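Excluded from the complex is one protein chain; the other protein chains are retained at their positions.
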Amino acid sequence: MAEPARPTRGYSVRTLPGFAIVALFTFVALYAPIAILVVFSFNAGTSLAIWEGFSLRWYVQAAQNEQVLDAGLRSLYLAGFSASIATVAATMAALATTRTRRFPGRTMIYALINQPLMVPEIVTAVALLIVFAAVKVWTGHTSMIYLIAAHTAFCVPFAYLPIRARLETMDNTLEVAARDLYAPPWKVFTRVTLPLMWPGIIAGLMLAFVISMDDVVITEFVKSAGQDTLPTYMLGQLRRVVTPEINAISTVILVVGAILVSLFFALTMRRR
Amino acid sequence: MTDAISEAPRALEREAEKNDIRTRWLLATPAIVIIFLFATAPLFVMVVYSFLAPGDYGNVKWEFSLDGWTNVLVQRDIFDDTLMWADAHLSIFWRSLSLSVITTFLTLVFGVPTAWFIATQPPGRREVWLFLITVPFWTNLLVRTIAIQELIRAEGVINNTLLFVGLINAPIQMMFTDFAIAFGMTYVYLPLMVLPVYAAVEKLDFRLVEAAHDLYAGRWVAFRRVILPLIKPGIIAGSILVFIPSLGAYVTPRVLGGGKNLMFGNLIELQFGAGRNWPLGAALSLMLMAAVMVSLIYYVRVTSREQSDG
Partner (left out) sequence: MPRPEDCCLSRAPSCKLIEKPSVMQDTGMQQETGNMDSTETSRPSAGDTAIDVVRVSKIFPGDPEVRALDDVSVAIRRNEFFTLLGPSGCGKTTLLRLIAGFEPPSMGSLRLRDKDISRLPPNRRPINTVFQNYALFPHMSVAQNIAFGLEMLGKPRDEIAATVDEMLKLVQMEALKNRRTSEISGGQQQRVALARALAPHPEVLLLDEPLSALDLKLRKEMQIELKRLQNETGITFIFVTHDQEEALTMSDRVAVMSAGKILQIGAPREIYEAPAERFVANFIGESNFLDAELAGDTVRLKAGGSFRVAVPDGVAAGPVSVLLRPEHASVRIGEPGPEELPVQIENVVYSGDATVAHLRLSTGEAVKARMPNAPGVAPLSSGAKGAAMGIAPGGITVLKD
């Protein structure tokens, strides 16, 4: 019996020997630790490495832990506020800096917007600690305003990125066409520019939200007593005996993050 | 009725341009103000603090002092008051630098093939792979560090498995070592290498590679002489993106390196905590910032030189 013709593996210039194996190993290595972390969040025992049966006890324990709930809510509240303010500011800045010739000060605006990305987080954190410590002593005021201000500042460049990208791929003539069809500038913005840049704005908002939710360093240095967010709470707990409760909290954070990132991905890829 | 012809030449254009620039500045104002107040200005305040004297219980005394800067390299012996090199600081600088270089190298080793692999997938699947690399990128850094920690702990999965298989008799000490830090940083910063390299490979015109093969180049020669020069900007961008956060890393070394294996970021933190030497902390922060700036400028110069050669 003749064998059916097998597909030929021809010579392809796109193949480089060994690259695929390294790549697949990388993907496995990237996900394995996270997978193990998630698996042991369901462990019935207290071990992080020996499986003792399935249980939701650590989720229950986390859900009943006042400190966790408090920190979680604070994280959401902080990220929601900061990301929203940052996105509005970033949207305006993106409108100001894209689709134009070089104008006096444009480079400076660019540099300033991206400045938080250029400086190591620990440096910004320490600098804010110095300033806010003085302000806190001076005013005696220790509300969340410091955290919101700090988070807003480092969220702006992240919100700015996808919005700017969106604007740059947008067809300039659409707005010109709207003007040509008797739309005054404000109507051009609400009827054409805004609807078209909307996916970019949402993407920017989600990115900023995720970045704010994830932040440890700046929060750790800026927070006043009793202002733990979920990440700083977890960082504090790591010094103690670690139980799968940390895994349960981590898993929740992972799931929320993954959902946001998937949405972000869907929004930024759709225009292709 | 006005007649533009009677006006100065280009009056309309100047007016339109002036209005345009004014609008743009107004739009940029909120972002500028927020970032200036809560990111840029504090850096200047920190410069001032680095020239003040440390307070007894943290913070500063408002008197001029260069101790913050001199303490970076030398310290006064508590017993006989002689000056000596701050060996601890030097070894921390060295550790930060070498671990960052090692991390960058490791992300290159794993990141470039991965980026290549993703970029050469057929379009439909490519997006899936890209998505898989992007998810960890935006996943909580602390969570990912915790995942590594749980993996390499003395009673972690790796040691348990090795013990179970019988390859080792006692757990290997991986936590709180330089290895742990490099391993963890490679893990958390890898996507930062893959994404820009991917972008470069995706832009690569494969007809050029075909041309190289057509002109008798083998795979390796084509890679070295054609592909590598073309994707070099992506590789350089990826290296910067990994090197810079590695140099300033704080969370990963804190969780995986512990109290002994400090990196630059942890040394800075120490001055604001137990060390109670804010001016020194400020000076160290400014040094770290300068190091980051220097590496940025260095890479920018390398890239622009590459471009002018090509």
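By letter and in written order, the chains are A and B; residue numbering begins at 1 in each of them.
Rule of thumb we're sticking to: contacts are C-beta pairs under 8 Å (C-beta built on N, C-alpha and C of every residue); 3 or more make two chains touch, one makes a residue touch a chain.
Fair warning: this is a prediction, and the values are worked out from it, not measured in the lab.
Student: Please identify which residue in A:A178, A:V222, A:L235 or A:I253 touches the non-displayed chain.
Tutor: A:A178
Student: Under the stated touch rule, tell me which residues of chain A contact the chain that is not displayed.
Tutor: 171, 173-174, 176-184, 187, 191-192, 195-196
Student: Applying the definition given at the start, please give the residues of chain B touching the unseen chain.
Tutor: 1-5, 9-10, 12-13, 15-16
Here, only the chains that are shown with their structure count from here on.
Student: Mind listing the chain A positions that touch chain B in their complex?
Tutor: Touching chain B from chain A are residues 13-20, 22-27, 29-31, 33-34, 36-37, 40, 47-50, 85-86, 88-90, 92-93, 95-97, 100, 103-106, 109, 112-113, 115-116, 118-131, 133, 149-150, 152-154, 156-157, 160, 207, 210, 213-214, 216-217, 221, 231, 234-235, 238, 242, 246-247, 250, 253-254, 257-258, 260-262, 264-265, 269.
Student: Under the definition above, what is the set of chain B residues touching chain A in their complex?
Tutor: The touching residues are 20-21, 23-32, 34-43, 45-46, 49, 59, 109-111, 113-114, 116-118, 120, 127, 129, 131-136, 138-144, 146-151, 153, 155-157, 159-160, 187, 190, 206, 209-210, 213, 219, 222-223, 244-245, 247-248, 250-251, 254-255, 264-265, 268-269, 272, 278, 281-282, 285-286, 288-289, 292-293, 296.
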